[in-house]
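This structure is in structure tokens; I'll ask about it shortly.
All protein chains of the complex are present and in place, except for one that has been dropped.
To keep things simple, chains are lettered A and B as they appear, and every chain counts its residues starting from 1.
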Amino acid sequence: MLAFLIKRLIQAVVVMFVISIISFSIQDNLGDPLRELVGQSVSEAERELLRDKLGLNDSFLVQYVRFAGKALQGDLGNSYFFKKPALEVILAKLPATLDLVFGATLIIVFLSIPLGVFSALKPQSIFSKLIMGLSTVGISIPVFLTAICLIYIFAIELSWAPAFGRGDTGSFLGLWDTSFLTIDGLSHLILPCITLASIMLPLFIRLIRSEMLEVLQSEYVRFAWAKGLSPSRIHYIHALKNTMLPVITVGGVQIGTMVAYTILTETVFQWPGMGFLFLEAVNRVDTPLIVAYMIVVGGIFILVNTIVDLIYGLVNPTVKLIRSK
Amino acid sequence: MPLLQVKNLEVSFALRNGSVKALQDINFSVERGDRIGIVGESGAGKSVLGFSILNLISRPGSITNGEVLFEGRNLANLPAEELRNIRGNRISMIFQDPMMTLNPVLTIGTQMIECLKAHRQITDENARKIAIQKLQQVYIPSPETRLDQYPHELSGGMRQRIVIAISLLMDPEIIIADEPTTALDVTIQAEIMELILELCERNDVALIMITHDLGVISQITKQLFVMYAGRIIEQGPTKEIINDAQHPYTQGLINALPQMTVRGERLQQIRGSMPSLNDSLTGCAFNPRCDHAEDICTETLPSYTASGGCKVACHLVEKMKNQEVLS
Partner (left out) sequence: MSKHSTPNINGKGNNHVYTLQERFFRSHFWHSLKVDLVAQICFLVFILYVFMAIFAPLIAPFDPYDPVSIDIMNSELPPSWSEGGESDFWLGTDNQGRDLWSTILYGTRVSLMIGIGAVLLQAFIGICVGLIAGYKGGRLDSLLMRIADVQLSFSTLMVAIIVLAVFQASFGTELYQELAMVMLILVIGIAEWPQYARTVRASVLAEKEKEYVDAARVIGLSNTRIMFRHILPNTLSPILVISTVQVANAIISEAALSFLGLGMPISEPSLGSLISSGFEYIFSGAWWITMIPGAVLVILVLVMNLLGDWLRDVLNPKLYKD
């Protein structure tokens, strides 16, 4: 366990280091901090003085160390637009984005497993062929187009669900504001979550199907039949567990990808989350906010990967997390 | 009535362009406590035969003709639920590669207990006791701890012992062993063979041993069936066949055995290789490789000729015998 944690920690440090270098270079190149601090009226000599004072004339390394030191304390500078600490601004939007990711993950898990398993167990049935056909179509529709179609059909033509915004939120134990706790919030969640889920769902159905088909051909499944076990035990205990191992690994990577797609989903639905904020920050060249977003996303990424590895270790007996026994 | 009787069995695989027959005209029977051997090169259809007895042929293959009668019931068209009652219960199987046979994510205990629970009403505790007892029978040290281990924690030989223990769980009447030692280290092969033999003798279980190794089979089995390209080409008492094989193919197999040749002489081999199932051959399937082949061999399929206690599918049996006598 200790070895695993240390390995993870090293990995996290490397990823964060890369992100911080990139972030810092952006901060260094984008926009002139002086412009933000003083107006156009200040003379060149005064500017130079100010530059010195702010340490802008120091070497790249010195400046980077200063930046990293501050970043470690959670200080990523103030957002130019909001005039508030950038990290604070981003974290305030985190719950909205996580609501989306959580909702989409629920949809994916509860649909992809039964559909994938079914189409693997009965590959010749019409329903399986329909699932596979639809999943190919699903992969071919860009996520923003799915969103637009959903809005056009369900929000504009049928008026069943609102087209944008987050709606009312409820507080979960006073820690977390989530849309899952109010009817209004749920109605706002439904279209964006379907949209976000629609990217990954076909991928997962196909992945689960092909893994399951492969496992069903394996010798140990054949041996299980030879032992006279019931079909349900063979399918759901012997085959499904082995199917899920690679699915968990891929799933971890895909959750990272999903964060990228929240940018698109949030933009179409004007969902007040991190992605929407990030795109606004890009348009306003709000560098500290861009940097803060990248760091938060990097953190989420590392966290998700660690959790996925832990789950994988729990499910797969051939992987030992606990080496220091 | 024999315990198991295979009659005119035919197994086909449906492929994109038509179907091919992996097994044709297979006939044999097994009595209680019998030990029979099935030999042939890889691709001869011997594994398919093993699986087809338990109706375990997976798509695109299927039994297209004939019967597998077990105590008078035809396993080839038995309802799934009844078939399930026979598999692992009355007839069990030992697979080729113990590395692949056990499910990597389930403990040994789970994989043993589930088999017991599938066939009778039993508590976990009692099932565990039986499992431990069977593990002891296959000489596995400290069986209690093994039950909680996963397959990857055990060696290949150990795993094959566990597979054998699983096949013994329900005290079956027949065990089908499909090349049970080929995937193992040479040093362990003999041990495992001896173990299988000992257990079958002690429990009066009939054994169907499938292998490509004539040496192994000659020591264990009483009856021998030699397969070539999906057919049985020679059958009879093992001793008789080993000592005086009639079919040119069987002769070739025996001459290829190291102990059959004189020291310092080259090992003989059968030239060429087995035709693939796609090739449409007329006549005897062995004719392209046969040194004795005549026109008739390429024209008509040979039927069985009785020769001593054996039956041989070869046109030239009589002729070759006469030549032998003359020379």
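What we mean here is this: a residue touches a chain if its C-beta (ideal position, glycine included) is under 8 Å from a C-beta of that chain, and two chains touch if they have at least 3 such contacts.
Computed from a predicted structure; not experimentally measured.
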*Would you mind spotting which of A:Leu49, A:Ile183 or A:Ala260 touches the chain that isn't drawn?*
A:Ala260
*Sort through A:Ile21, A:Val109, A:Val137 or A:Ile183 and give me the one touching the missing partner chain.*
A:Val137
*asked:* If I consider the whole complex, including the chain that's not displayed, which of A:Pro246, A:Pro272, A:Gly299 or A:Gly313 touches that chain?
replied: A:Pro246
*Kindly note down the residues of subunit A that lie in touch with the hidden chain.*
26, 29-31, 136-137, 139-145, 148-149, 151-152, 156, 163, 246, 249-250, 253, 256-257, 259-261, 263-264, 267-268, 279, 282-283, 285, 287, 290, 294, 297, 301, 305
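In this text, only the chains that are shown with their structure count from here on.
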*Give, as an integer number of Å, the spacing between the C-alpha centres of subunit B and subunit A.*
53
*For subunit A, which residues count as touching subunit B in their complex?*
217-231, 233, 237-238, 241-242, 245, 315-318
*Where on subunit B is subunit A touching in the complex?*
51, 54, 56, 58, 80, 84-89, 92-93, 95-97, 100-107, 114-115, 118-119, 150, 152, 163, 166
